[in-house]
Every structure is written in structure tokens, then in C-alpha cells.
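With one protein chain held back, the other chains of the complex are shown just where they sit.
Labels run A and B following the written order; every chain starts at residue 1.
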Amino acid sequence: MFDVLFIGLSLSSILLLVALGLAVTYGAMGIINMAHGEMVMLGAYVSVLANIWLGANLLVAIPIAFVVTALIGLLIERLVVRRLYGRLLDTLLATWGIAIILQQAIRLEFGLSFFGIHVKGLGSGLQNVPVPQALQGTVSIFGQDLNAYRIFIVAMTLVLAVATWAVMYRTSLGMKVRAIIRNPGMAAACGIDVKRTNAITFALGSGLAGVAGVLMAGFKTVAPDMGATMVVDGFMVVVTGGVGSLFGTIAASGLLGEFNALVAMVSNDIIGRAAVFAVVICVILIKPAGLFTFKGR
Amino acid sequence: MNAVALELDGLAVDFSGFRAVDGVSMAVAHGELRVLLGANGAGKTTLMDLISGKTKSTEGRVYVHGRDVTNQREHKIARAGVGRKFQIPSVFSGLTVRQNLEVAQSGQPGVFANLKMRLDTEAQERLDETLDLIGLTDEAETEAGVLSHGQTQWLELGMLMIQNASVILLDEPTAGMTAGETAKTAEIINRLKGKHTLLVVEHDMAFVRDIAERITVLHLGKVLAEGNVAFIENHPDVKAAYLGKQGIS
Partner (left out) sequence: MKTLFSSYHVWAYLAFAIVILALPLIGDEFWLNRVAKYLCYGMLGAAVALTWGYAGILNLGQGLFFGIGAYAMAMSLKLKSYTSMQQGSETPVPDFMLWNAEPGAPTDLCCITPGSWLWIPFQSQWVGLIVAVVLPAVFAYIMGRIIFGQRISGVFVSIITLALVLLTRLIVTDAQPLTNGFNGLTDLGWFTVFGVELDPYSKVTYMVVAVALIIVLALTRMLVATRAGTILQATRDSDTRALYLGYDVPAYQSFFFAVSAGIAGLAGMLYVIVAEFASPSFLELSFSVTMVVWAAVGGRGSILGACIGAILINMLEARVSETESLVEAWKLIIGFVFVIVVIYLPKGLSGLAHDLMSKLQSAPKLSSVQKEEAHQ
């Protein structure tokens, strides 16, 4: 039983890794960024490239990936998202286009493959990133041998969740963001630069996705389309938890991850995943505001 | 006195402890124009929400022409004859003015009843009359989304007329209007009077004097006073609660 719970915890932490960034961009800006999974993928590729070209290990790649994906996020916000504020469904579609562009950019090695130039680490093939020595092997807890890297991921996810919470609730940026969530017009009237804050928020969400990508690179094969299904999982979590509620996102990822693991134990992985979709559909139908939101007047 | 068109009996709603509307009873006669006055938070808009079914009441009943419509779904209440205009004008912005009015002729609201191409001649004539009445004949083929604020409000009034609602709820019909637009709105509302029963929320006292017969004053969710304009303006409780201790200066 304990091992199933641990698998569930591991699944939860991966869900949360993806969902954290989305909780920030969707929760704060109401923007559905379909390219979020691709930001995760880019983060993973940063760790691949850092390993091949700099000899850097995963831990070193984390800050690099954060900066790189945050900057790309900033660029996307400037060029596309900014032009579509207030057109929610259109943002969803435009960012889907961006997702395709990003995938192809990696596959085509930024277009260099047309000229016969190949960049090691890019292209349509699969890549692997070695896990640092210290995180390999297993650790024994309560008499169970648990994968050390999985434990590391769970711990890192918690750290990131706390960091995100701190940014949102303990910094002036977070205060501005929360003001914008409540009332963008009023926030602007109070002197908050809404455009700039939104840009930074989007960059932050993208950066979080990048870090998630690095962590995933340690146990998943890295490929251009690895992010395609992640955005769906991420949204399920954010919507189930309740839009704009960071606590809800964390709780929902825990619930859905454990549920997935439990159902998978009694049937198989496919049915486990299907059950999660079914639960999410029911939650939206019965409580569209999400499970962990509190009803106001 | 005419038959009662709209009757509220001890209507109340409890928002987890806060009673926004607290036992309101009133009767509006057929063809009457009743104005609802009250300070912010007195419960005027909530009362309209309760009548039209947007919010479910926790106590009391609503009768339209003697028919109990309490807490029915919105479109059922609308079919019982209640039309509503919102504070922020709400029309179908992607449709032309004419199409807006066509949609508002909701005599047969079912899906299958509407699988036909066009209205009959009689309905067309009514549509043209209404266009004329609200002064939008020249804009008939214009998309409603590009109308001015005043024109949008009139279109919405026109939609209520052609909907043939016997009881019309108007929430601040002159909000944000210029003096000229307000005057025209008063003219349209005065035309509705008699044929339709109206319940109007309004702040603009000059406008209220223009249109009102009877006024009901709400205060903290309860009915404070009811009477004609002069009676209300001189009512000591109303002065104290709504106009301030000094009254109208």
C-alpha cells in the first residue's frame, strides 16, 4: 500500500510541477497557454544542451532553464498574448500555434537542418540526461526502497510550490498580481502597470515550466513532443482545484495523482488515466468553480 | 382599481446570514408604473433578481397575474410575462437591430417552432412600428454592437415592448445618459405605461418626477414607505433614511 501511495505522490508532484506555472498564468491572467507543455519541453532541452555543451549537471541547469524559458515566455507575451487580452478562446488557439512552432523549432534545430547543419542534442530524436551520482539509486524509508530521484522531485516540487506561494503572497509583485485578479481596471487606476505586471507574470509561469522540464529530464526521455499532453494534465489540475487558488492547485494535484495511482493499481495505467479524466469532467459539471474555492456572495 | 399584475408576498433572501431583501410585500396594478427608490444596498437590484429568477429566494412568493412563479427558471418566468432590462444594457451585439427585435418576438420560444425562415406579415408590421417608436428605423440594418449607449438602451426597451412582456422590470434605464437621451427615454417609458406594468429602479429624482405615479421606498431590504411623489418627498422616515436628515436641499 505504501508503495502505491508513493507512486501516487510521485505522480502528484509531476502534475503539480506542470500545474504551478499554469496556476500562475491562468489563475492570475485568465490566459490559457496551450504552449505551456512546450515550455516544459524547452526546459528539458536546456538541461540536455547544458549537459552536452557545458558539461553541467541537472542542478546547474535549473537556474539556466528558468532564465531561458522565462525570457521566451516574455517574448511570447509581447508578440502574441498581449494582443489578445479579453479574447480568451483566441488566446488558447494562438498559443496552440506557438506550441507547434516551438516543437518544430526544436525538431528542425532552429531551421539549421535545412542547411545541413546539425546541433547535437536537438532534432527529432530522443535525448537522455544523466542524473547526478548523489541522486541515483534508492533510499530506504519505512522499510521500503524508494527511488532517490523521485524523492528529490517530490522535495523540489514542494520547494517550488512554497517559492511560488511566497512570490504571490509575500512580494509586491504578488500583491499587484492579486490586485489584477480581483479587478484589473481598479488595479490600473491605483497606478499598477497592468501590462508590465502581466508580462512578468507570464514570464514567471513560463520559467516555472522550464524548471519542471529540467526535473522531468532526469527520468523521462526528452523529445520535441513530450510537452504536448502535459498542458491538458496541468489544466485539469488547475480547474479541479479552482482557478486562482494556489492551495487548490496543490490539493488537486495531490488528489488526482493519488487517485490515478490507486485506480491504476486495481486495473491498469490507461484506465487510471481515464478515471482521472472522468473525475475532472464530473468536478467541472458539479462544481465549475473548482473543489477548493470558497463561495462568496 | 385594476387587477394586480405583480404581487410580492413576504419575499426574502438570505445570503448566509445577510438578508439583502427581507420580507418585501407589494402589489403593482395592471398598467401601473411603480418606481423603486432606495440607497445603495437597499436591495432594489436584488429584488429584481428575485422576481426574474436570477437569484433564488429563500422565503415568500412571487405572483404574476395571480400565477405563482416563485423560483422558477429564468426563461419560464419570462414566458409568464416578465421582461427585464439590465443596468448595463444587454443586446445581441453581433446581430442587426432588426434581428435583435426579431429574436425578441418570442411568442413561440421552442426550437422546432423556429425552424422557419421568416416572420409573418403581422409580426413584420409590429417590428416596423417598434423600430419607429424607439427611433431606430434608420439603424435597422446596423449591427447592435456599434450603436451608441443611448441607442442600445432604447433598443433594449424596444425588445421588451415587442417581447410583449406584461410586467417589465427596468434597472436604472437612464444611467449614463445625456439630458436629451433621458428625455427621450422618459417619453418611451410613458408610452409603455398603461399597456404594460412597469417596475423601475431609478436614482434621478427629476426623471422620477417625470414618470412616477407611485413610489415604493426600500431601506435595508424592507419596505419603508409607499405613496405618490409628494407623499414620499415629505415622508420623515424617507428623509432620514435616504435623503439624509436635511432632506432635499
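The criterion applied here is as follows: a contact is a pair of C-beta atoms (placed from the backbone, for glycine too) under 8 Å apart; a residue touches a chain by one contact, two chains touch by 3 or more.
The model shown is predicted, which means the values in this text are computed figures rather than measured ones.
Only one residue in the set A:105, A:119, A:265 or A:291 touches the chain that does not appear here, and it is A:105. Annotation: of B:102, B:139, B:172 or B:202, B:102 touches the absent chain (contact as defined above). Against the chain not displayed here, chain B makes contact via residues 52, 74-75, 78-79, 83-84, 86, 90-95, 99-100, 102-104, 106, 109-112, 114-119, 159, 163. Contact residues of chain A toward the unshown chain are 32, 80, 83-84, 87-90, 92-94, 96-101, 103-105, 107-108, 114, 124, 228-229, 232, 235-236, 239, 268, 270-271, 273-274, 277-278, 280-281, 284-285, 288.
As a working rule, only the chains that are shown with their structure count from here on.
Centre-to-centre spacing of chain A and chain B amounts to 48 Å, using the average Cα coordinate of each chain.
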